[in-house]
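There's a structure below that I have some questions on.
Note that one protein chain of the assembly has been removed; the remaining protein chains are unaltered in position.
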Amino acid sequence: MPKANKSLKTAGKAALSKAKPALRAIKGGKAAPPAKPAVKAPAPKPAAAKTGLKSALKPIPLKPAPAVADDVPVIALNLAPGKLSPAMTAYFKKCQERLGFVPNVLLAYAFDNAKLETFVAMYNDLMLGDSGLTKLEREMIAVAVSSQNRCYYCLTAHGAAVRQYSGNPLLGEHIVMNYRVARLNKRQRAMLDFAVKLTASPWSVEEGDRERLRRAGFSDRDIWDVSAIAGFFNMSNRVASATDMRPNAVYHEQAR
Amino acid sequence: MPKANKSLKTAGKAALSKAKPALRAIKGGKAAPPAKPAVKAPAPKPAAAKTGLKSALKPIPLKPAPAVADDVPVIALNLAPGKLSPAMTAYFKKCQERLGFVPNVLLAYAFDNAKLETFVAMYNDLMLGDSGLTKLEREMIAVAVSSQNRCYYCLTAHGAAVRQYSGNPLLGEHIVMNYRVARLNKRQRAMLDFAVKLTASPWSVEEGDRERLRRAGFSDRDIWDVSAIAGFFNMSNRVASATDMRPNAVYHEQAR
Amino acid sequence: MPKANKSLKTAGKAALSKAKPALRAIKGGKAAPPAKPAVKAPAPKPAAAKTGLKSALKPIPLKPAPAVADDVPVIALNLAPGKLSPAMTAYFKKCQERLGFVPNVLLAYAFDNAKLETFVAMYNDLMLGDSGLTKLEREMIAVAVSSQNRCYYCLTAHGAAVRQYSGNPLLGEHIVMNYRVARLNKRQRAMLDFAVKLTASPWSVEEGDRERLRRAGFSDRDIWDVSAIAGFFNMSNRVASATDMRPNAVYHEQAR
Amino acid sequence: MPKANKSLKTAGKAALSKAKPALRAIKGGKAAPPAKPAVKAPAPKPAAAKTGLKSALKPIPLKPAPAVADDVPVIALNLAPGKLSPAMTAYFKKCQERLGFVPNVLLAYAFDNAKLETFVAMYNDLMLGDSGLTKLEREMIAVAVSSQNRCYYCLTAHGAAVRQYSGNPLLGEHIVMNYRVARLNKRQRAMLDFAVKLTASPWSVEEGDRERLRRAGFSDRDIWDVSAIAGFFNMSNRVASATDMRPNAVYHEQAR
Amino acid sequence: MPKANKSLKTAGKAALSKAKPALRAIKGGKAAPPAKPAVKAPAPKPAAAKTGLKSALKPIPLKPAPAVADDVPVIALNLAPGKLSPAMTAYFKKCQERLGFVPNVLLAYAFDNAKLETFVAMYNDLMLGDSGLTKLEREMIAVAVSSQNRCYYCLTAHGAAVRQYSGNPLLGEHIVMNYRVARLNKRQRAMLDFAVKLTASPWSVEEGDRERLRRAGFSDRDIWDVSAIAGFFNMSNRVASATDMRPNAVYHEQAR
Partner (left out) sequence: MPKANKSLKTAGKAALSKAKPALRAIKGGKAAPPAKPAVKAPAPKPAAAKTGLKSALKPIPLKPAPAVADDVPVIALNLAPGKLSPAMTAYFKKCQERLGFVPNVLLAYAFDNAKLETFVAMYNDLMLGDSGLTKLEREMIAVAVSSQNRCYYCLTAHGAAVRQYSGNPLLGEHIVMNYRVARLNKRQRAMLDFAVKLTASPWSVEEGDRERLRRAGFSDRDIWDVSAIAGFFNMSNRVASATDMRPNAVYHEQAR
């Protein structure tokens, strides 16, 4: 798999200039498939200047903070890489070009092209498709649900997305730790209250809960979207926890 | 929507002779789209002979048990029906022909063809695609997870599937109520223990849990499938609870 | 114990014509004691015609659904049968005549006549005696409490009773799975909310909870009855779970 | 109701010399019925000498501890007293003679003689009848269960019983507060672990739990008794909490 | 350590006449350090007269209640006694003089003088320093929190303090068992509701909770104190549970 590795390295460089929120674009493109799904994308080599700058900002470190390295392997299951379809190959290539890396969740699913495709299709429809919810709101739901479920992968990847979309690093931290401390408007608070209740005790969600969303300005279609996204991360959180899925290291530094 | 209604009625009759477990087949076919997703499939009219037999078996009823009627509407959100793609139209037609009805979850998603397609694709891959798990085992996971989440829709539809696939009505009841009372072999018990733990406290699933599955004979690929199916129903349970989704009435009588 | 077995068989036939909700009548009667409490009542042999009818209604079964057979033994404790008093002997005979079977919970208690008598006396007073609650309402409480406690025996036996008393198979399913999905009037909902809260967190029940029942039309005597019935099933659920008590198979088919 | 009051006062004196653990004896006796069930038994007037002694033992009180007075009324429901049967009348008289008071739980049930009788019969069978469990062990179960359910009435009445039967005031406190701190032998610990698990999560009790009791020396009949007693207090705790039942004040001082 | 033992015995006698609520006064004083922290203070020998009086009041004991003896050792960790500072030595002496004993929590911390001092300083500031809360209110918080955490040590020591400060033995019992059964005024109830919520789910405390305290008459400074005391006992409960800390036996009899 030298070709794949090479493309990954090349992509690493690209990440420095034109990355976008993970998984943001999906249509089209052509690329080599990630040859070995169980292997992480290489950590971007931080420039020496950066390390120097950070150490100036923080208290005297007891030991130099190493460049953040990816956890390996991506998941704790031993699954041989599958043969990717041209569409998925192109999608991975596009991820490399735009994000600088292929999100590990995609590498995890890549042992089976059919599963990868259904995951990507649902993900992109929910998180990037038409909706009355902004992309930031959708990511906020992702993080609030993942916090309830204490999902390391999703908190890391989508915490970064909240920081990016909002331009507010604190908002990402707030929702990772306890969404109740975030400075939310009434709409956002109602949305996250619903998503978290649906996560913690789905059996107890009733008409009164839907009514609260309506009173906060959500249409019935919006309520579907809040529910479907909250549901989706209740799925993803469990797949990630069940397989000990590890996020790409690059997320940790994004938009801090 | 006369055409759709007609096809629904026709299909109702077909159900008496050649129905299959819900959602079992997805590939191909052509049919009229379900014209009004918020409306239920008509309840099959139970033959008089059957009612007579059942009343002979049971204690004197205080009032005659009515033919089971579908709850209406399918969900508590007011969503206009979407335009279905030819593939989805065919899929609905095939449901009618083989099951005698279109499962309400499909009608619920049918307000948006893209969402319907991603749901159907993922569902069919997980529940009907290749796997080291039998279809019965997958349905057992579905029901055990749905019991933990007390999801009316999924317990009803997949409880029926467990009864059908196993040919054992009691097994379906057991897993609906408390999977620990079911007479399971070690493999099945390990599988459901994992799925239920993953549902109740996903953050606590660790290598030891995976090891228990391996010792019970599951491959790493099987562990993925157990996890992905458990994850999927943690999603579906929440979409169903959030929208007050109602199962087709016909499930209640299946395979009792 | 040939005599007892004979009476059981005879009673089995009687069940086809004049059974009543389980445990409905207690006063008087004379019958042979169930000689071996740890042994189940024989499963009613379903007529061939019925099996044919059901298979026509349901999708093609993977294997023929067997006649529902009783789980054996009734409980997981090895307890020798006790000597029944004339009153209990008569009571068991009456069960056979009217229900077609002796409910397994009675067989379970029959290892000790004194315990059987106190159980029967309390059960019948609460479930069949004078009360401002209808018999259906009392059974609804039984099922809602048993669902909270995930009690297989009580969900099965009393789920059947709700189906019978209400003439509404769906209502039974609703309360077994999640009472919040049932279409309840305000009185019923208040009643079940109280019973379930009392089950889940008895320490938190206070005057405000009683006031809610009063506002829903319950008298103080009614509140006692709701409480006592909810309490009773919190007891029975635990005796059943502790002993792995198995319901008579016949319940599964009743009033579907 | 002067007669009743008189008998209550007389009984109060008797309590000083020949009281026994509450509800210990049930057979026979003749007495006036407690005329007004909602009214408490008068608090025993502590002798002056005793107050003096206690104040010498304890730190300077900020205000003199009043003689412990009964909470009134016995329950928070307004229920008119019922007509007691001769057997129950005699039973109440015997309570007065032997305990010096009628336990409030009996006064609470006395609005309906049938309910009182079934409660007394079951209580006495379980707590005072033949069993492989000592009376102390049964009371320990009562308190451990009631602690899990935070039931004021039962913790008070049965906490006193544990103190009395064991002659060890600390043991009563331990089980009221957290049975895990009590110095228990293996048999007792296994017994309470089972009872508390059965209380907290009855659905999770399985054969392994019964096996643990057997290994600790319990017969299957003993396991029934542990289960039935734990079940009974799960009932009583809920009746008490639902009705805000108040224990007789005298329990607080017993066997300290 | 004969000297220390002697001073402990001497102090035991003093306890009969001038003890005060445990840990009430801290400033000044001179005393021998408790020589062996892991050893309990001797149980006060109850006068024969007292035992006689109590046995007259209670039902016939099955065995004579022994004088309450201290659990030994104080904690389940084997920690050598530390060298106490003059201030702490004086403090222990003052405890002996005023309370008649050194509270075991102090003996537990006495393995390290620095830890003892910080504990004593914080305890005394919170429980005895200036505050808008009365000392009784602070002890009520201590007990309500400790009940939530089922902490044997703190329930015993601070349950006694509530009995003493209130002069109401029942109030102490109520809060030990379930603060909701206590007859509280609105201020007290709001205070304990806040403290218990903060204990059970600190992440869910928000502005609305603080507002409820303000509406019940608490200043912002009072809210700090409620929070800090509730926080403190969440710490102490855990130190006590983690080390199996045992309260002085004398607490059990105080202010009954």
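Labels A, B, C, D and E are assigned to the chains in the order they are written; within every chain, residues are numbered from 1.
One rule holds in what follows: a contact is a pair of C-beta atoms (placed from the backbone, for glycine too) under 8 Å apart; a residue touches a chain by one contact, two chains touch by 3 or more.
All of these numbers come straight from a predicted model, not from anything done at the bench.
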Considering the complete assembly, the absent chain touches shown chains A, B, D, E
From A:K186, A:R214 or A:H252, the answer for touching the chain not displayed is A:H252
Across E:V74, E:L106, E:A190 or E:A230, the one contacting the chain not displayed is E:A230
Among the options A:K115, A:R138 or A:R163, the absent chain makes contact with A:R163
The missing chain sits against subunit B at residues 203-204, 206
Logged for subunit D, residues touching the omitted partner chain are 178, 180
Across the whole complex, the chain not displayed is touched by subunit A residues 15-22, 24, 44, 46-47, 49-50, 53-54, 56-66, 68-69, 71, 98-100, 147, 150-152, 155-156, 163-165, 167-170, 173-174, 176-178, 181, 183, 244, 249-250, 252-256
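Heads up, the rule we're going with is that only the chains that are shown with their structure count from here on.
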Counting C-beta pairs in contact for A-E and for D-E, the higher total belongs to D-E
Taking shared numbers over all numbers used, above half giving same and below half different, the subunit A and subunit B interface sides are same
Rotating subunit C onto its identical copy subunit E by a Cα superposition takes an angle, to the nearest 5 degrees, of 120
Most remote chain w.r.t. Subunit D, using mean C-alpha positions, is A
Averaging C-alpha coordinates per chain, one finds the centres of subunit B and subunit C separated by a number of Å equal to 28
Cα centre of subunit A to Cα centre of subunit C, whole Å, reads 50
Among all residues of subunit E, those touching at least two other chains are 178
Contact graph of the chains (line, ring, star, complete, other): other
Inter-chain touches occur between A-B, A-C, A-E, B-C, B-D, C-D, C-E, D-E
